[in-house]
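The complex is shown incomplete by one protein chain, all other protein chains being positioned as in the whole.
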């Protein structure tokens, strides 16, 4: 009821306005776009971090690699996204540039969290300043700096570090299953199986290995990516 | 019903606003403009990529060449468009400049995907920042970098790589037919015939060879263009 | 019906907004201004291009030359306009400067199409960016670069090359007549007569030679201009 | 009826919006301001150009010279205005500066039409760009470059050259009388008498010589100005 | 009636909008602020110009000098104001700076009219450009350049030269009395008496010498200022 | 009644709009904020100027000094405020910087009135230009330049010099009492007692010495500050 009223009153027209109850409604609408996107699951395993991403598209006219949902940001950092794909591309490209600037400036490997923070700061600005809309995208960013790490940033630019996390369609359901079954000493193989099992349960008959992209970062190794049937053989 | 309400509430007045369900309605309206444009079909063939573009105009007062719908971007990259023609020209010109800058800077041939991405980034900005409207145009961009490639960018600045794709009027119908009949080892001749057959089926009595422009890029060859009756003799 | 609704909903208030059906209504309203303007006919003849322009004004207080509707842009390029006269002057002046810059920079004669394109690009910007209204004017631009050429740009910044074309009041009726009677091998004399005949038919009793200005560009010759009775004696 | 609707719909709120019928209503409202201003008549005579301007004010507290409605722009160019006086002053000052810049740059006398055009261009910009309102003033500009010339610019920045012209209150009525009685070979004396006769007929009992300012530019002579009773003795 | 409608339609919301009858309503509202201010009378006398200004305040807590309504702009130019006092201070300060700049640049005494014009131009800009409101203040500026002069500028930036003039509360009534009794060869003493007599008649029982400030500029003398009872002894 | 209408019509939405009666309503609303603030009384005494400021807060969790309402601007200038505390802090800080700049530039002690004027000018700008709201704060500024002085600036940027003045809650009542009992030859001790007596009468049972801060500037001495019970012993 109050919700309808807030719409009529126009509190939801710009990200630069608080509703009387203290919410920023445009940010909440942008969050809906994220929930419309296909899901990704990230899991921190023993000496590895993995992402399994649903890309949903199985249109045979599309070149599969071009719809890959695992994005390499640095040789030890990768991301997956849910929401508006063109918004995501802009942020992924920005992250890649930040990583390269780090290499050139400090000659050491880039730090996953500082890249996550820079991206999150850009997102925050679009929820506070006028002249644009918030980025309609959530990012799951995984990296390996001495140990495997996993971060997730929402549309408001908030971020937290996770042991395991899901973004996109059905994220809440997936999280419940992760809370039940996730173990800190999982092997990468166990992590992938957990992710695929969860997707199977959530998607039911729609489940198909073809839909998925998989990325893994292990100690002192570059990102490895697999797609479709290859994932199971990992 | 909800749609009407969103209009009354004004969520569809600017590309910098999310509707309560997470959609950006101005971008969806711009998409309608694209569907009003005449169609183009792009097909990746064995060692070649082709575009067959319907230009619809048969007004005898117009100089035919001036209504050509195949645009050369570089000697190995071409594009066709659907939507607002003046918007398209601006983006095509921008793409040409990007290709020239590449030649001058690196003395190598320009990369099709990086041009596609630059154009897509420009489009994305117009769906996030205020002060302008989104570009009302979709582009089908074909090129040859070691192998034939085909990309399509929508009004939001999203893009994917395709084996075969259609933009403009009746795109969904055309895509269905492409999915059924496209084969990866088609010759260019077979590709042209497939495109023309599909146009024939979709346009029925309106079909006329005069309406079409044709472009082909083959390995180590410059773009060749044909129009009307010449296409059939290819 | 839908049209009325779009007005009530305000989709027609700025050129930076798409209506739900994909139209940009401010551009369409600007087009109406053009149709309110007096008409001009351009015809490409054998080795010449001509424009016959109706200036409508016969107020004896006005100095006739000052209401001349044939504008010289370069010694081999001329234009006529329909719509808001002050908007037209701004674009004509811009075109003249572009032509002069070409002379100064390249020491060759300016190219008609590149001037047309620059003017069209300016027009396009005013239909995409906020802070101003579209130019309410259509231009008919005729030139001679190796051969006679004729272009027409509408308010959205779209342009095409024509064999014969009309802008302004009753343009559609005039075009129909041109389609029937235009021949590619017409002499300039025949072209003028065709234009005047058409004006006679369209204007009926209102027709009067005094209302017209006439411009012709022939191979290797500068623009020649005639007005009123002189035209017939051409 | 349609007019009322256009107001309710708000098409008349800014000069950067076209109404559905292609009109720019703010410019038309500004035109009304001009019609509320006191009238001026300009007449091109044999070897002279004159302006007779009604200043309406006869308040004895005002210093008459300060309400003079003939403005000297250069020693051979003068103007009169109708509309918002402070807007007029800004444009007159701009015209004076343009004339001085010409003298300093080219060491020749400034050209009346190029000053008229520069002023008209400024006016045009205020009917196309947002952030301000159109200038609410019409200018009648008379000069002598080899021969006497007279120009009038309206609020949209359009201008034409005239043999005789009126601006301000009752301009249409005055023009009708000018059309009937104006002769190209009038002497300056005859021109003044014509202007005063017309004012007498239009103003009836309100007519009083005190209300008028008079300016004349003759070949190789500087502007001469007279006021009130002096005019008759000219 | 029409007035009410113009309010409902919103034509009175910004100084950058014309109402359908050609008025700029925000400027007219600002004028009301001026009429709410306390009055000042300026009179040009034989070899002197005087201003008598009502400051209205008789609050014993206020330091009288600080409420003085005669402002010295240069040693031979003074002003009084009616309207928003903080707006006035900004313009008075600007005028003082302009006068000082003149001294520094030309080493001659500043010209009263050119300062008046500069201030009036600033006012005009605020009635044409968006982003601010018009200055809600009228200025009466008196000076001595070879002879005594008096100017008055309204909120639109219009100004005229006067023999005698009033601004603020009851200005119209005061002007009528000035028209009846003002004589060009008045001595300064007679001028002061005329101003005080008029204030007495207009204010009735409210009249009190304490309310007034008085300023006089005589040939080759600096401004002299008197307040309250001192004025009568002048 | 008219007031309600002005609200409905929206004349009170921005400080850059005049209401039809010439008022700037946003400035008047900001004035209300000032009246909601706790009161301060300033009194010019024989060779001293004092301020007694009510800080209202008696929350034992707050560190008293941090809620001090007497602000030192320079060693011989102090201020108290009423209204939005964060707005006040910005202006107080600005005043301090202005005073320091004076010391550095001229090596003499800063002038109280010129600091008052600079602060008032900043306030004025926020009532004339768009893009921000007026400062919701009144300042009482006391200083000693050869003699004790007291100024008060309101939200519009107007200021006057006072012998005694109050700002904030119940200011009008306090002023009445000051008018009755203030004497120009009061000693500082008498001034403090007067201020406290008035606060006692106005606050009744709410009165408590703990609520007050006290500041005094005497000839050639630095500001002295006292709080609560100390004040009485002064």
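In this document, chain identifiers A, B, C, D, E and F correspond to the written order of the chains, with residue numbering beginning at 1 in each.
The working rule: a residue touches a chain if its C-beta (ideal position, glycine included) is under 8 Å from a C-beta of that chain, and two chains touch if they have at least 3 such contacts.
Not measured: the values here are computed from a predicted model.
Screening F:59, F:205 or F:220 for touch with the missing chain picks out F:59. As for the chain not pictured, it touches chain F at residues 7-8, 10, 12-14, 25-26, 29-36, 59-63, 65-67, 84-87, 89-90, 93, 126, 130-136. Seen from chain A, the chain kept out of the figure touches residues 9-11, 15-24, 117, 120-121, 123-124, 127-131, 156-158, 160-165, 175, 178-179, 182.
The rule we apply is simple: only the chains that are shown with their structure count from here on.
Any chain that touches chain A and also touches chain B would be listed here, but there is none. In the contact between chain D and chain E, the residue numbers used by both copies make up under half of all numbers at that interface. Centroids of chain A and chain F (each the mean of its C-alpha atoms) stand 54 Å apart.
Averaging Cα coordinates per chain places chain A and chain C 54 Å apart.
With each centre defined as the average position of its C-alpha atoms, the distance from chain E to chain F rounds to 30 Å. Counting partner chains per residue, chain C has residues 10, 130-131 touching two or more of them.
Arrangement of the chains shown, judged by which pairs touch: a linear chain-to-chain path with two open ends. Pairs of chains that satisfy the touch definition comprise A-B, B-C, C-D, D-E, E-F.
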